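For chain A:
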Amino acid sequence: MRVELENIHKHYGSVRANDGVDLSVQGGEIHGILGENGAGKSTLMKVLSGYIRKTAGTITVDGRQVEFRSPGKASECGIGMLYQDPLDFLNLSVLDNFMLGQVSGLKNEREYYRRKLLPLSTHFNFNLDPNSPVSRLTIGERQQLEILRLLSIGIKVLILDEPTTGISEIQKQTLFAALKQLAREGKSVLLISHKLEDTQVLCNRVTVLRRGKVTGHMEAPFDTRQLLDQMFDQLPTPPSRLKASPGDTILSMSDVVSTGGRTGLQKCNILVRKGEVVGLAGLEGSGQGVFLRVASGMSRPKSGIVEVDGRSMIGKSHREFKDAGVTFVPTSRLEEGLVPGLDITEHFALNARKTRFFVRWSNALSAAKEKIEMFRISGRPRSPVQSLSGGNQQRLLLSFLPEAPRLLLLENPTRGLDVESAHWVWRHLQTYTARNTSIVFSSAELDEIVMVADRILVFFDGKIVKDVRAEDTDSRELGRAIAGEI
Partner candidate 1 sequence: IVAFATGVASAAKEQFKFGLLLVGPYNDHGWSQAHYEAGHYVEKNVSGTQMIYIDKVNPADRPGVTIPQLVDDLVEKGAKLIIANSDDMKDGTREAAAMHPDVKFLHISGDDVLTGKSGKNLTNLMGRMEYGKMMAGFAAAMTTKTGKIGYLGPLVNEETRRLAASCYLGARYAWEKVLKKDVKDLKFQVTWIGFWFNIPGVTADPTQVAQNFYDTGYDVVISGIDTTEAVVVAGQKRNEGKKVWAVPYDYVGACDGASAVCLGVPYFNWGPSYTELIKEAMGGSWSPKWLWYGPDWKNINDPDTSTIGFVYGAALGDDAKSALNTFIADLGTGKLNLFKGPLSYQDGTEFLKTGVSATDKQIWYMEQLLKGMDGQSSAK
Partner candidate 2 sequence: MTMAQITSPGPAQLLKFVREFGLTLTVVVLFTTLVLLIAGAPPLDAYFYILKGSLGSWVKISHVLKTWVPLTLCGAGLLYTFRIGLWNIGIEGQVMMGAVFATLTLRLGLNSQWPMWFLGLSFAAAALGGGLWALIAGFLKTKGGVNEIFAGLGMNFVAQGLILWLIFGPWKRPGVASMSGTEIFPQSLWLPYISSLRLSPAAIALAVTAVLITAVMLRYSRIGLCLKAIGGNSQACVLYGLTPTHFMLLAMMFAGGFAGIAGCLQVSGVYHRLLPAISSNYGYLALLVVMLSNYNVWVVPFVAFFFACLNVGSIQLPMMLQLDSSLAGVIQGALVLATLAVSAWRGRRAKIFEAQTQEAVAK
């Protein structure tokens, strides 16, 4: 089966997520879609899968022009997508999730679909228990379930949006094997990723996007250097790690146990010294998030001791942590960091001295103006924060950081930022370390961690399985640790 995309446009307000993209996929090929964050990969594929409506452009399947008003229409044409954040039903059983969308009417067909599911999953040597609720599955297993469902409704073009983020090495191997097999069976696979190595091992062809435009096609084997050129405007020049001379302990945890996240936190013992930059590696939700929240007093541990500057902080509120010089910046900006509905000025007013009864609007306004200037935030003092782009939201959050914090706890500080903004962020953060502030940050990008951290902690299933100085290790070793193989 052959799919053609011509001059696809998708605009969100002023943002041109896709700006005249052309793409064609043959049967039996594995086609990689490359590009930095925000390049428009997901958008393009969502258009193809009918999940969002394109602003303009044409899609043809086997020479026949089609108009996808909903995912249903797309899957009728044999096109199905595995979304970046899985769209499944946590509270329903595996079997329910499998059946949903293919069954209808009143007839109880569970047993039929049970018989259909089991062989299919063994065929790709996935193992899924039909009766277990999806909430008990790992990201990888949820992907497997979704793939099986798509196949069983007769998908011939399978789209996967960054399937390799947040799954273990083994699962990654199983997945790749399955995809290769699909290709052999004549199905086409579209694989979104911004990880070169994935495409290297898997794809026969790649298309590279940058800022919503196609910047190149290439057949395997790929020239990495050239791909990078096409992905990024100017090649990322990593901010060099500056050699901090660690002083005495600022944060210490001993035998801290806490709930939350997928895994919780188990028997965590660490010390963080002044001026140190500590990177937290690990799969999504392996305990880093919980760690940062416990360390910042956002959530309270079940047991164990947390000390800041040698003072025990057990049972203290986040505010008291703040007073002790600990600052936390969460990933999901609009959920945890900023207040939708309030504008930039109001945020600064919120940050101002708490003692006054009346708000000094004039002060807040000038503060807003100043920081917008300083942090190159593209927005006006009166523009509501939800209207800012992700990068600018992140800049705004960083602009709230106090003058000289003792300890900065950052969760995925560069998530969703394009490379320039990411580097800008790091250069800014390093001005703090210069002032002998300690930074602890988590990131999904190993390279980033290796690049800026002095010391690296690897989380696996809520435990710290590795604690090394950055210069004593490399991303391959870390990669294995992340997958739990030490």
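Picked so that all candidates are chains of the complex that A comes from, given by their letters.
Assorted remarks:
Just so we're on the same page, a residue touches a chain if its C-beta (ideal position, glycine included) is under 8 Å from a C-beta of that chain, and two chains touch if they have at least 3 such contacts; residues count from 1.
All values reported here derive from a predicted model rather than from experimental measurement.
Within this complex, chain A touches only one of the listed candidates (1 or 2), namely 2. The residues of chain A lying in touch with candidate 2 in their complex are 9, 11, 13, 55-57, 298, 317-319, 322, 328, 330, 334-342, 346, 349-351, 354, 356-359, 361.
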